[in-house]
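The excerpt is restricted to a subset of chains, each kept in its original location.
When the chains are written out, they are named A, B and C in that same order, and each has its own residue count from 1.
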Amino acid sequence: MNSSFHPFSLSCRKYGKFKKDIEKYLKAMSGRGGELMLETGKVRTPIILVNFKTYAEATGENAVKLAEMAEKVSIETGICIGVAPQFVDISIIAKKVSIPVFAQHIDPIGYGSYTGHVLPESVKYAGAVGTLINHSERRLKLADIDAAVSRAREVELISVVCTNNTPVSASAAALKPDMIAVEPPELIGTGIPVSKAKPEVVTSTVEAVKRVNPDVIVLCGAGITNGDDVAAAIRLGTRGVLVASGIVRAKNPYKVMLEFAEAILKA
Amino acid sequence: MNSSFHPFSLSCRKYGKFKKDIEKYLKAMSGRGGELMLETGKVRTPIILVNFKTYAEATGENAVKLAEMAEKVSIETGICIGVAPQFVDISIIAKKVSIPVFAQHIDPIGYGSYTGHVLPESVKYAGAVGTLINHSERRLKLADIDAAVSRAREVELISVVCTNNTPVSASAAALKPDMIAVEPPELIGTGIPVSKAKPEVVTSTVEAVKRVNPDVIVLCGAGITNGDDVAAAIRLGTRGVLVASGIVRAKNPYKVMLEFAEAILKA
Amino acid sequence: MNSSFHPFSLSCRKYGKFKKDIEKYLKAMSGRGGELMLETGKVRTPIILVNFKTYAEATGENAVKLAEMAEKVSIETGICIGVAPQFVDISIIAKKVSIPVFAQHIDPIGYGSYTGHVLPESVKYAGAVGTLINHSERRLKLADIDAAVSRAREVELISVVCTNNTPVSASAAALKPDMIAVEPPELIGTGIPVSKAKPEVVTSTVEAVKRVNPDVIVLCGAGITNGDDVAAAIRLGTRGVLVASGIVRAKNPYKVMLEFAEAILKA
């Protein structure tokens, strides 16, 4: 069976008005890890990772449209934007857009008798390049997070383990995922950004993860709704944001994503 | 958003050598409920429902090929064959074949903040016409089975609740699913057919379900590997079989499905 | 190993001011099932079943005091009051009081390798005569409810399966527990009594359970805080109430239990 990669083209078709910002950014990032994951062909940091959840605005045809908007912003700004649609929408979205597609979850299983489970190989073949693991709405047992991260590594899916606080982030870092996204659950969906309400959670997570495993990239999420929140997240030491309602349920998701990407360019 | 139905054509393109058997069968079934679910456009009983699990032989491209074989047998024999592939494979299979496609599981949720869950609307839009619920490899809490059956009804997915014994089948019948598939878990994957090893489980389930709710269709599964097992299942009062390894992992799945369908025609 | 029963004495030590009411009640109940479960030595209906949850007011020494108050009311009024303390408090309470003690949960397991689980035999030996199963705060998978009810039967624990609505109650009735306690989860802990806010849930549950299995006794719960609510529950056809905060967190639990018992006597 053949996995179908859709490599992200760095030579974006048009930079538009952000050309200068992008060139400045690429220059500034050189040697600072910004190209760290280029070998996967798709995912670079800083990243804006958009979790589609099961929002009506991000289901079926709407999911495709939203992914296309994300691609547009990514091409215009040069900033990597990933999308995490529902399982059944992965293959159609991965075929339509060049930006990286993530699953929202994988099960720590292999081929076999696992009715109703999400096989890592399957999401890979469908065109995903990565996956969330242990999102606060889909928490896993510790041993299963370990197994899921291992399985992701085996099938070459980028693993993004979601965590709720600093000790749990340190704990997750010991399992050697590619990324950790810390999201205080009490802020998810509130519009109160973690980068403002609990900046110490972000900075202490960045430090704790670095101490356990400096290779793990830290994102943060919860309550992020505008460019300031994103810029703050970057300034606090993260390499991007995991965001859902702030983009998906926005009146104009394109505009919000553009604002987020510009904020990163200027951060 | 528009759900895309792929109605099953009863005027199958070619009946082949089974033409007489099929005519006899349709005549015999008339008035006996065989057409009960015609209104859904796809699912008729008796039915052979093939659970793809996460078998390598039924993942990605292999899943498409297997579904096409199932369609071929269905067209040649007139017997309804449904397939239950993994979530990510639903949309491509539903586009390629005219036979009914089932999800292996849905979550009892609606639109909203349910990262990593399976939204009933999404599997419907992807082209599924039904779903397994509570498979022995994906057991649900009682209140969640009730909610999942309700959600399936709301989005017009045919619900097939899997059960492990007679009392649980009676219990599930009270929730008014469309079908119940009883599978003694100790026989799953063994090749020892429930219809021979535990015929009393099948007959007592048929009776118990009828007593609670005569509208619920009973299937049986576990250990079914040849036409005799299928014929026995029908004779014991079921309206079809739920089968996985017996077909998916067979050397020649086409041949086995054909044998199953013929067995039903002659039962 | 010897289970230590503490049989409830019907010849209560003192009837107090309710002597007449009790005599009238016993007369009225004779032949109406009120004595149905006398063979267990402890549990009669109508019953007030008090769920201690993990409330501070019902933990450790407080749990013992509360159970003693319940016993006092039971002796004074002749009404059966059961208590469901936490696991670790069962044995000391069962030794101190003569009223029936219930576990809050059992696991569907037997002797063996089940670290951290609740063995039905153990709660029996500790002196419990019954157990809640599938409380809304401890939902179980359908197959596990079936297995837990069977295990309760095997070790002669009275099983009280908690349910959230009418279809689930009918479903649970098919598993043949001794009792079903229907509690709309949205009303639990609110002080809005199910018997007033959703009387139709109670009456339709009573009817649905009777249709599936007339031997199953129906209780109701959620939001019950005064005698009127209890009287309403009885009038709607239940044989008692399952109650937690309404008694446990009351300023004067003794007084509230007395009010509940009097309401039953007068219902």
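As a convention for this text, contacts are C-beta pairs under 8 Å (C-beta built on N, C-alpha and C of every residue); 3 or more make two chains touch, one makes a residue touch a chain.
Note that the structure is a prediction, hence the values are computed from the model and not measured.
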item	value
Homomeric assembly size (copies in this file), of which only 3 appear in place	4
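We adopt the following convention: only the chains that are shown with their structure count from here on.
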item	value
Arrangement of touching chains [line / ring / star / complete / other]	line
Rounded Å distance between subunit A and subunit C, as computed from the means of their C-alpha atoms	49
Centre-of-Cα separation between subunit B and subunit A, whole angstrom	37
Chain centre separation in whole Å, for subunit C relative to subunit B (CA means)	41
Shared interface positions of subunit C, touching two or more other chains	none
Residue ranges of subunit C touching subunit B (in the complex, touch as defined)	134, 136, 139-146, 163-165, 167-168, 170-176, 208, 212
Complex contact set, residues of subunit A against subunit B	1-2, 51, 53-56, 59-62, 84, 86-92, 104-105, 109-119, 121-123, 125-126, 132, 135-138, 188-189, 244-245
